[in-house]
Every structure is written in structure tokens, then in C-alpha cells.
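With one protein chain withheld, the remaining protein chains of the complex are depicted in position.
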Amino acid sequence: MFPAAFEYVRANSLQEALAALKEHGSDARVLAGGQSLIPAMRYRLAQPAVLVDINPIDGLSYIKEDGGVLKIGALTRHSDLEFSKLINEKYKFMADVAYVVADPIVRNRGTLCGAIAHNDPAADWTACALAARVNVIATSATGNRTIAIDDFLVDSFTNALKPGEIVTETVWPIPDATTSGSYLKIERKVGDYATAAAGVKTTLDARGNCTNTGIGMCAVGPQALRAKNAEKAIDGGPLTDERIKAAAEAAAKECDPGEDTRGSVAFKRDLIRVLVTRALTQTRERLEKKMGKTS
Amino acid sequence: MATEPTTLSFGQPVKRKEDGRFIQGRGNYLDDIVLPKMIYMALVRSPYGHAKINNIDTSAALKVPGVKAVITAKELAGAGLDWMPTLAQDKQMVLAGGKVLFQYQEVAAVFADTREAAADGVAAVQVDYEPLQAVTDPYKAMAKDAPILRDDREKKTNHIWHYEVGDQKTTADALSGAPVKIKQMIRFPRCHPSPLEPCGCIADFNGGTGRLTFYVTSQAPHAHRTVISLVSKVPESNIRVVSPDIGGGFGNKVPVYPGYVCAIVGSLTLGVPVKWVESRTENLASTHFARDYWMETEIGATKDGKVTALKVSTVADHGAFDGAANPTKYPAGLFGICTGSYDFPTAFVEVDGYYTNKAPGGIAYRCSFRVTEAAYCIERAMDILADELKMDPVDLRRKNFIPKEKFPYPSATGWTYDSGDYEKTLDKALQTIDYKNLLKEQAEKRKRGELSGIGVSTFTEIVGAGPAHNFDILGIKMFDSAEIRVHPTGSALVRTGTKAQGQGHETTWAQIVAEELGLDVQNVLVEEGDTDTAPYGLGTYASRSTAVAGAAIAVAARKIREKAKHLAAHLLEANPDDIEWADYKFRVKGSPDRTKTMQEVAFAAYTNMPDDIEPGLEGVTYYNPPNLTFPNGAYICAVDIDRGTGAVSVRRFVAIDDCGNIINPMIVEGQIHGGLAEGFAIAFMQEIEYDEDGNNRTTNFTEYLVPSSFETPRWEVGNTVTPSPHHPLGTKGIGESPNVGSPAAFANAVVDALSPLGVRHVDIPLTREKIWKILREKGVTG
Amino acid sequence: MKHPVKITVNGTETAADVEPRQVLAYYLRDSGFTSVHIGCDSTSCGACTVIVDGQAVKSCTMFAVQADGKNVTTIEGLAQGGKLHPLQDAFHNEHGLQCGYCTPGMILSSLALLQRNPNPSEEEIRHGLSGNMCRCTGYQNIVKAVQSAAKELKGQQQPVSHEPAVSAAAGE
Partner (left out) sequence: MKVHYEGSEKIPAPYDKVWEFMNTPDKVASCLPDVVSTDVKDVTHFTTVVKVGVGMVRGNFTFQVALEPNADAKQVSVNIHGSGLGSVVDQTAVATLKDEGDGTTTLDWACDATISGPVATVGGRVLDAQAKRIIEYVFTQVREKLTGTPATAPSGS
């Protein structure tokens, strides 16, 4: 299958990219990893008039801790994260995601920022970003804008970017010694969209109670969803089986899946219950291991 | 000059001679062929499953830069090419005229300078459709008030044909009198061979010579040449079909597809070569599917578990056109083999074919015609009977096996099984997996509340079509052929009517010739797929290559050996009657030092032949097999089920196959691995699904799932050897057994894991959701 | 509007004016590197996998214009000085191929896998190759082939031919 014709703009700098977006307005789309966009173009479901390729831009691919936060650049590929020592040692729940996004070859092209901007209802990184309470940096001719992930994700395949803005970075909190998480996904086979997936992240306070718990779910709604009630059910107490059970059931209630070839509404709801249970249980194990090590 | 054979290779794991080009990227597949002035074709396809075509407007498409022409049914009708015959005595629209009968049906063909321009042209063709009620369920198709889909037929019904075999009355009596009975509707879902390389062709009509050269992804080049001649009216002598390297076939590349006819029409009218390569979506949505059988199965048995009768009433969904590649006599293929490995005193099998608004087909996907359905049906049903009898499925099978003394065995549905030793094969499987220990392990797991299952399948296949009195495609008898030329320096060229798609004929055929003529396997070149040079044959499918062409090669080689014997006698100055063939040499009886190698004899055949022997050393055979061959196997599968998600993990899978004598154990093992992986996919994740409006929900690899290395289990494979008594080499065929026998082993294991919950049957594909639903209904929470 | 591109394939520069919509896979095929196979429309099958500046990439999901100035390795460029790469030998010796259609992509993915992990476990191999479909082999002999090539390659450093080893970001 062959895409419809389009005009290609090779952006060698952010300025060039922003200028091109300004010039072509809503007819233009940014090309980063292209692993969702290009297949859609081959099916002629996507027929953008102009593609602005940001891949040539230097300095947009990085994984760095800087100023008390972790920064991921617009051109950082999934596989950069999958094989990053830093991510594998310190950001386990991000490593969980990097291990299961798409397939190994697609991970060499696809980008974390692109996946979040694309906002596919089944995008692993969006669920993970909700759990981690990530900030998205949108850059325009007038400068940078910081958008909380909850505000950035608007609706399926729709984000809060204004015309002329590009996602240049996502900013992740650095987990301290009492913070951990887990991301679990059910897919029919490697490379399939998730049937259901859940990411959790929590921090234990001095008394061993959970604080700032984040629980994100994807493929069970028009876009990735935050399981607010499940977070409430966990915060303020320890990760006991009972409280995990309560949180999992809350998450199953508040997700909003649709029926498709991957399964029925009831099936996906129950998968969320199972996945949140297992992700929280694994988080508990990781915390025990981690804190056992540090203490 | 001639040398002694360095590798006597028969039965050895000879490395594949074809690999060299593939591992260096030098294969030559259809789309790799580029001809001067070649243009490209793309097809306009229907978005509707069932609709009236009010109008097709091609004017905008003709304005697209690069577009050369657009043809519709109207243009084809002029030349009488708007319909074409299928391989099952039905006919199929080449381009839809009047109405479309399935989604993605071919509606118009666009010809352009580039692939991209052709795609632009397709997007610009405007078709005015009037949607009609789609029928996607054969049980709705048979309803009185169902719309008639094929109004081109005289018979105003969606019923295509009725087929039956066996004894209806004795079977009915035996069933009604049986102390133990089971009855179960067993569904084999619609699936698709989806070889990694899609179908395609290049039609190259040369106005100067009047010759049509047709390059095509074909498993049966000669059959295609004959069909094309019948359809196009081009004399068969002016058609050359070339089937290059093929990226997998599995039955998908046996039929003739509408795109082929359109490309030929394009080349005939535009006078340039036309290439058409389908997309994956086109492959999954329009080329022929497999299975889609609804099998209502009844078994009668005594209280101690001896089977007394089998009845199977089947509904076959053929889609919009009956595209099954079946022998004329057998519209339901060899489905009558559903008595399997068991000694049924009586059986009755009936099949009714129906039209629906789905893609056409009914082809044999990696199996002899409809044998996968049959094997799955009986192996699933035997487990249900075991459950009814509270018997171990292994004991029930053993008790009912056809005993080896009874071979050749006449089955209740009219087949004569050539040979088998089912006990031996089963015992080896039980031993390999340590069945006793496996049962112990399962008991412990169940104590711990785990869901653990063991599944057994002891199937019999029927392959090697086939004897000419029973088997034909469009009237052409299903023989196959071989031509061997031994060159002066003792190397040889072999040509056959078969066409490999990964099976390794270039190596296996060379091994047969090396064995029969004492040549070095490296000096035997195998050539297939060019109808100008290869002898007429029916092609490669239904595990018929080794069974039929393999036999032809052996027979042709023996003809050569017979002539060579006289040459050897001349060289050794002995009487031909005193010459014997021993240790891959001719030798004078009683004087072992007086010998001649085949190389020496071959040289003499061209340089030093006596006056009474004509020069040269060649052999040709057209082999009509006296019977089919009946490979069998015993498969055992162990699974665990996740109570939370319904996910199944295959812990172990042991496959012991008996395909008679083995020419190349490495290739046989590879065929088994591959067939098991396809069986695994069918059992757990593959189904071509339509919604009630006729939308195909599975038109690409994100929806029609091909397991990756990550999901695919590890295989433990082995063999027993029970030679075929009637095959010159004692071989039977292996390509398809693992795909035929394994789905039941997987399904039986999963049902066994669920049996403590009172579950007796679950239809494949065994998706997580299906199993999850059962678990929750039975109160199992994860 | 067509764009001029210069792409170095297996060490030799190729150049053409291409439509932006032409994907790299067809550019390579039209340039004679027909080992780059197309098996799907959905970035699923991996038959078109090539190595671009050290990274295995599905060349049906990258535009040729994006490869301008880059180094591409296809399987045609894997043998060095007439000697097959140990992975090519291993696929032959272990019967890791049948129809051959997935083989170029499968071998190049294996190469990228062994570069990141010279000593992979069976599970790591099965995970690392899960972006490449094979319909013929059932994968078992492919896994065997990668294991035996890994042994063969152990000790000797085998860079992706003509190219720097895997991009720095991966080793962050």
C-alpha cells in the first residue's frame, strides 16, 4: 500500500520545524518515529499535506537526570530506554514499559514523546506517564510551555498542543529510595495493541504508608485514564492485600473500555482488576527488595 | 572426469542446497522480477459485503497522472472474461458486475506507470453502491427467507452441494442401540494460510511472438497454464508459466485469482508487461480461506469403551464462490477420513456446502483436502467420549486403534489405509514426555488449585493425491512427473511437475537421485516451476510431492539404471543378466573387482555406446500412485492456565510422527516445527472474523495474528518409521501432519485443564477471553 | 515534488530523486537490493528489516528521504571478502530457514540482537526476534542458529559491516 503524495520538510533545527508548522498550519504533521503515522499513511487513513521531519534535529535525543528530574528528549527512542542502564537500574516501571512497547524493531524508531503526543488509546507510555505524573514540555516560537500529563491528554488521538507547538521533552520525577512501581500489559502477541494495561507507582512514607500513588490504565477508554479512586484507596495506608484488592476493584469500576476484537467490556474491566492487583503486588515486592538493600 | 560418489545421502540430514541464495539475499521472488516497459496494476475493491453496483465512474481515475487504463466487468464481459472457473466446478467473478458478494471483492483494475500512480488511480475510481443485507452465517444462508446470493445460478438457493459417504442406516441403528453416546457440535473456524509473501504475478504478452509468459506465485504452474489457456483462449503452447522462488504457500497459492486474469487482460490489451502484487490486506481479505466447518459429531460406544459408530453432519461455509481446490469426486475433499486412527465398524459422514457474503475458498491450508477438519473433529470427539466414559483418553485411543495386523485396512468410509503401527507411535510419545510423571505432576498442581491440562492427539492423515481413478483437478488426473538427465560427466538434472515453497525439494529430490544412481548429491541439480521445461505435473500441496513426484523420480531413476546396466555390461564385456547393482556400482556377479560407476557408464552413454543402444542417459516418468499414503502421529501437550487472565502457557509439546521412510531427517524436523507453529496459531489466536454486515474484522497482521518467536512454544519432536508398502521409497509425506494433528492436542489440553470445572468442549481459537469467561462462569477468580 | 537523496548501501553510495512518499523498502528494492521483502502493510512482519546507522529498522516504515546521507546495510552486504557472516552460516547449518522470505530480515535482526547482547539466553533471543515473523520454521531452528552464531562470534568483535556500532543513546 502506498501513501498519498505529500510535501516533505526536513527540519535541521527546532526553529526550522516551528517555522514550517507555522507556515502549513493544520495541514502539517510532525514526523518523529513515524511508527504509527507511516502505517496509517500507507493505508491512506492519514493523508497529511505536509510532513515536518524533526529527526535531523541535533540534541533532541537524551535520557538525563538534571535539576532533580529525569528528562527524556523528543527523539529518544523506545529502545534507548529499553537498553539504558539508568532506566533499568533506577526506573524499573519505565523499563517494564520499554520492554513491551510495540516490538523490538519498532522500538528502534518509535519515540516516547511521539507516543505520548499521538495519544493512542492503547499507548503504553501514556498510562505510565499518568502514573508517574509527568510534565510535557511544548515548545513554540514564543518559548516553552509545561503541561501536566493529565491536561495534555485531551481525547483519543488528541492532545493539548496549540497550533505551532511541538513536544520537545517529557519530565519525569526521580524515584527516591522508598518509591517504586510496575507496568503490566496483556497483549495477544508481541506488537499487538494492548487488550488492557496498567501502570502503578507509589512512595512509602516514614510510617510505611503509600503517598502520591499514581495508577494509569490504557486500552480501556478513549485514551489512557487515571484510576483516581484506586489511587485514593491506596494512599494513606500500607500495601496490604486487602487494600490492593480494594484499589484493583476501584480501578476496574472506573475504567471505560469498549468492545473490539481484543475483547468485551467485562473482560477488559476484569483484566484491569487483575493487572492492578499484580502491578501493586510487584511494586510491594520491589519496594521490599529496594529498601532491604538501602537500609 | 567422473569421481566416486562422496556423499551417499539418503536418510542423512543433508544441508539444504537452496539455502545459499536465500541467506545472501539472492532469492528470486515474484516481486524481484522487473521487465522492460513493465507497468503496475492495482485493484479497486468493495467496501461492502453485499451490495448492488449502480454505477462505476472511472473518469477521474483516468485523469490521474501515470494512469494508463481502467477496466471493469463491462470491458471483461466483451471478451467473455468477466467470470472464470474455480478449481471446484464453480465459477467466480473476475470483476464484479451487477453486485458485489463479499467485502474487498475485485471491482475494477487500474493500470499505471508506477505502483503509487496505480494506488492513486484506485482511490479516484467512484463506485455507487446500494447496500444489500449481508449473510455471513451459513445457518442464516440456509433459511427459507434468506436472500439468494448467487442469482447467476439456476438453482435459486444458497445451498451448493450435498456430499455423503458411509452407511447411513447401519450407522443410525448402531447409534440408537449404543449404550454410550456422545454428541457435540465442533466448529473449525475460518482461517487463512497467509504466507509471508503475498500472491502476485507478471503477465508479459509478446505481440511479436504471440506468446504469453506468465510469472506467478504458483504452487501448481501446469494447472495454472491449463486454466489460463481455457479462460484466455490463448493456445496452451503459447503460454509459459514461470513460478519463481515462493515465499510460502500453504495452499494459498494453488487457486487462480481474479487479479491474475486482470493482469493478463491488461498485458494483452496494452501490449506491455503488467505486474500485480497484492497487499497483505488483499491477501487476507480476498484470496482463498480455509476451514469454516461446523461439524455435528456423534459417537456410539460400548460401556467398556469400544467405539461402534461415528456420524458427522457438517455445514461448510464456502463464502461467495466455491473456491475449494478439491478433486471433482470429493466436494468435501477427503473429510471422510474422520474415522481417524480408530476401528469404527460403521460410519456415516455428510457435508452440505453453502454460499455466504464472505471471501471465497475452502482451500487446503497446509493439509490434504479437508483433512485438518477431519482429524480435529475425531480427536476432539474421542476426548469427549473419554470424559463420558470416565476413561483416560490414552486408554480409550489405544483400545480403539486399528491394530497393525489389520493393514492394509479398509475404513468404514471407503479408504484403504496403507500401513501404520499406532501403538508404537503412541508409546514413543508417552515415553518421551514421561506420561506417568506428567499425570502425577498434574495431580499435584490441581491439589494446589492450579489449572493444568494434558492433551493427546493420535491422528491419521491421508495424503499423496492421488490415484487417477479417484483424483483430478478440473478433470486433470492427479499424477505427477519427473524427468532426469544424466550428463556425460556424471552429474544430473532433475525436473518435476511439483513446485517447492520452502519444503526443500532441491535437496530432497537430489538425495533420491543420488541414492538411486549412486551420484554425488551435490552434482544433482533440481529444477521446478517453468512449464516450458518441466514435465506436466499437478504441483505441490496436500503433502503430495514426496508421495507422488518423489515416487516418479525414483521410477525414472530406475529406468535410467536399467539402461545403464546394459551400457555397463558393454563396458565390462559381460552379459547384462550377469550385471548387478550393488554398493552404488554395477558389478559382474561373482567378480566384485569388475565394476563400473554410474559416472563411468554415463560417460560411455555419450562417448562409447554400442550400436544397439541409443545414445544419451535420460529417464521420464509420469507416476500414477496406486493408493494414497496414510502418515500418522501421536502428539501430547501439557498446558497451564492463568486463573486471572485466562492465558494459556504451553509447558511441553511432544510430537512423534510416522511418515514412513525419511529421506532427510533435518528437513522433516523443520517441517514438523513449522506445522506445529501453525497449528498453535490456529488453536489459540487465528480466525478470519466477519461482523453481521459482512465487514472482515481481520484484514491485516495486527488483527489476524501470526505468533512470534516469543509466543511460540518449544517443540520436542521424534519419529517412528512404518514404510508405505506401495511407495517405491516407502515414504508417506510430512509437511502437513503437524498442522493437521496439533490443533486437537492443544484444544484437548486446555479442555482437560478446565475439566475439573465440568467443561467438556471449547471451540478454537482458545482466546484468553473465551477461557476467562468460562473461569468466571464457574466461579474461578484470579 | 521529488527530492534528491544519497544513501550509502552496503558501503556503496546510491543516489536518486525520490517522491517523499516512497518508503525506504521500495527505494532499496528499486535500487536492486531485492533482499528487502514486503510482507505486510502494518509494520508487523519485519521482512523488510535493514540496518540504518547501526539500528535495525523496518524499512517499510521509514521514508527514503529520511535515509538521505545515512548508511544502510542489507543482507547483500553481510558477507565480507567473499566469506559468509557467521549468522548466515548458522542459519544454513541449523536449518533456520525454509521459504527464505523472512530470512534477510531475521538475520539482520539477529545481528542487531547479538551486537547488544553477545551472549543471549533462549528467552532473550525469542524476545529480541519477536518483531520478525516466520511462517515456516516454528522459530526453534532460528533460535538454535542465533545461539550457535553467538558461540562462533564470541571473542571476535563483529561490527555491523560498514557502520559504527549501535548508537550511543542505547548505552546511556
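We call the chains A, B and C, going by the order they appear; numbering starts again at 1 in every chain.
The rule we apply is simple: a contact is a pair of C-beta atoms (placed from the backbone, for glycine too) under 8 Å apart; a residue touches a chain by one contact, two chains touch by 3 or more.
Only a predicted model underlies this, so the values are computations on that prediction, with no experimental measurement involved.
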item	value
Contact set of the excluded chain (shown chains only)	A, B
Absent-chain contact - pick from A:D66, A:D155 or A:E285	A:D155
Chain not shown: contacting residue from A:S61, A:N119, A:T168 or A:T213	A:N119
Touch with the omitted chain, as defined above, among B:P13, B:G66, B:P85 or B:P131	B:P131
Touch with the omitted chain, as defined above, among B:D32, B:D343, B:D392 or B:D693	B:D693
Interface with the unshown chain - residue positions in chain B	47-49, 103, 123, 129, 131, 281, 691, 693-700, 703
Those residues of chain A which, in the complete complex, touch the missing chain	26, 29, 36-37, 40, 43-48, 118-122, 154-159, 161, 163, 193, 222, 258, 260
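In this section, only the chains that are shown with their structure count from here on.
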item	value
Distance from the mean Cα position of chain C to that of chain B, given in whole angstrom	31
Distance from the mean Cα position of chain B to that of chain A, given in whole angstrom	44
Shared-contact residues (touching 2 or more other chains) in chain B	115-116, 279, 281, 702, 706, 708, 710
For chain A, residues that touch 2 or more chains besides their own	1-2, 4-5, 103, 190-191
Interface residues, chain C side, partner chain B - complex	19, 21-22, 26, 29, 33-35, 37-42, 44-45, 47, 74-76, 78-79, 84, 88, 91-93, 95, 97-104, 107, 125-127, 129-143
Chain C residues touching chain A - in the complex, by the definition given at the top	1, 3, 19-21, 23, 41-44, 46, 49, 55-58, 60-63, 65-66, 68, 109, 112-113, 116, 127-132, 167, 169-172
Of all residues in chain B, those that touch chain C in their complex	15-16, 18-29, 31-32, 115-116, 194-198, 245-248, 250, 279-281, 501-504, 666-667, 669-670, 672-678, 700-702, 706, 708-710, 712, 714-715
